[in-house]
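With one protein chain removed, the remaining protein chains of the complex are shown where they sit.
Right after this comes subunit A.
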Amino acid sequence: MSLVIGVDIGNSTTEACIAEVGTGEVRRLASSLTATTGVKGTPANSAGAATAVRRALEAAGRSSATPATVLLNEATPVISGLAMETITETIITESTMIGHNPDTPGGEGLGVGMTVTLAETAEVELDTPVVVVVGAGADFDDVAGALNRALERGVDVVAAVMHGDDAVLVVNRLTRRIPVVDEVSAVDRVPLGMLAAVEVAPPGRTIRTLSDSYGLASTFDLDAEQTRQVSPVARALSGNRSAVVVRTPAGDVTDRRIPVGTLTLTGSGRTLDVGVDVGADAIMEAIGRVAPLSDVHGEAGTHVGGMLANVRDTMTDVTGQPGSEIRIRDVLAVDTLVPAVVRGGLAGEVSKENAVALAAMVRTSRSRMQAVADALATEIGCETVIGGVEGEVAVRGALTTPGSSVPIAIIDMGGGSTDAALLDRDGTVSAVHVAGAGELVTKLIDSELGLEDREAAESVKRHPLAKVESFFHVRHEDGTVQFFTEPLSPHVFAKVVTVTPDGLSPVPVRGSLESVRGVRREAKRRVFVVNALRALAQVAPQGSLRLLGSVVLLGGSALDFEIPGMVAHALAPYGVVCGIGNVHGTEGPRNAVAAGLVDAYAGTSAGPAPEKVAVS
């Protein structure tokens, strides 16, 4: 019996599996896990690999001086990049509308009249309806007093627009109930002497007139051509509880598409240019037309171009290959929405703008594992062997999952890329790597929720949500209530929180638990489910998922609380058995490659044994 340690250097973790190997038998002793040092497949990995080996020896209760054989996987560097381009913007011209939807507008109903300042109410003609525009610094009692005096004189005050958060206070003090929209930060830019309409809906409802093209036409007496012109205003206001529309000579709301450069896709002997602003579906469709993709370039000066260039540069630094030889083999584009401030808005209106997130991946065949093997041999004083292409070894490890059988496909869901491999009945293994994995999910959650906090986004991705309803109970996202005997910390009170192993952690958003959950699940679906189907289709016999027998999920994201279920659900219609890997029936989705290396060395299952390498 000899002592063998399989070491798998992955993008983010380095795993080791220690076993005693005799002829045709393997007795596994222990496994260990540590963070990968440096980019996978580079000499910098030695430190992490040495740590993993030492920890494995320690866990197995062997002294580090025990002579052992260390098996390393043929790790090749994979570098992935992410970029996001906002492709639409909303512009309001001539201050024609206010649609910031304040929390507490006052009164309800629709008021249409001429815009006047509070001071002018003393001079206006009695029979013209007026919309009073109240500037900054006015006290609610004074405003209510002035408006009541105007009403008493017979001035037809039909609505008001205010700077401060005073709408409810003013309406509560008025003798006539009028709709009031408040918190308009640039109230001084509201055009005066123009016809304006103010609408406020009852709590829990949305406006009906100003969010409808014909409603606007009836309100402002518009003809067909003018109605066509104002229809973007109606669209921009739909879903609001309150709104103001001012009829100005050329006021408009435009939803403009921002040109953000092009992607040049090369593949199957063709080159195709596609604008990033056409959206994710069109980009993915273009990639499909040039499949298999052989390279991608982005336009200089754009986020996407910068990201692609950066990916190439990093790979050049890592491998020493010239940038011209590095090819980007896969790109995943995902449509997303990002909150952005509306240009020309009077009240800091935020609209959800369309954006495209792109993940790109580059890998090379040039591995520098020999340098890692040499360094490890010197440091630990052991024999080192390099062998086994990752996909093949991982499949071998996955096959030890109880209940799995050939043909078997694996999906390794990591941080930067999603890898798939298939072991067919005749023993052939095919493997693909596609761009987009955990990091992209984090980025989508971060931007869609407007968190601008990677840590918080990571927490939302990893943990289920709950709402703290009192100091002694929370309601989990599935509706169950959990009580506590000790009061919870004040900083989570009334907040949407993530339930982490270290306790509750607040999510800095204003939205409801349901909206955060929706964003999280949709981000995971658009990356992991889409990529699982995309990668499996590339390795499946004749591209048909129905011909796959079992699919085993591996990698860190297979430990996620909902991703495996979502992928399994998506694969169910194809009659595929899909589940989380359980390497050797004990290791879960981790350690497949390390265990596979040991098994291959012992020759316990089919496949080529790793080639022996000279020992220093």
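The rule is simple: a residue touches a chain if its C-beta (ideal position, glycine included) is under 8 Å from a C-beta of that chain, and two chains touch if they have at least 3 such contacts; residues count from 1.
In this text, contacts and distances are computed from a predicted model.
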{"item": "Name under which UniProt lists the unshown chain, selected from \"Propanediol/glycerol family dehydratase medium subunit\", \"Thiazole biosynthesis adenylyltransferase ThiF\", \"Aliphatic sulfonates import ATP-binding protein SsuB 1\" or \"LemA family protein\"", "value": "\"Propanediol/glycerol family dehydratase medium subunit\""}
{"item": "From A:Pro292, A:Pro487 or A:Gly575, residue that would touch the chain that is not displayed", "value": "A:Pro487"}
{"item": "Residue of A:Ser12, A:Thr104 or A:Ser505 in touch with the missing chain, whole complex considered", "value": "A:Thr104"}
{"item": "Residue among A:Gly48, A:Gly107 or A:Gly164 that touches the chain left out of view", "value": "A:Gly164"}
{"item": "In subunit A, positions touching the absent partner", "value": "103-104, 136-142, 164-169, 172, 469-472, 487, 490, 493-496, 510"}
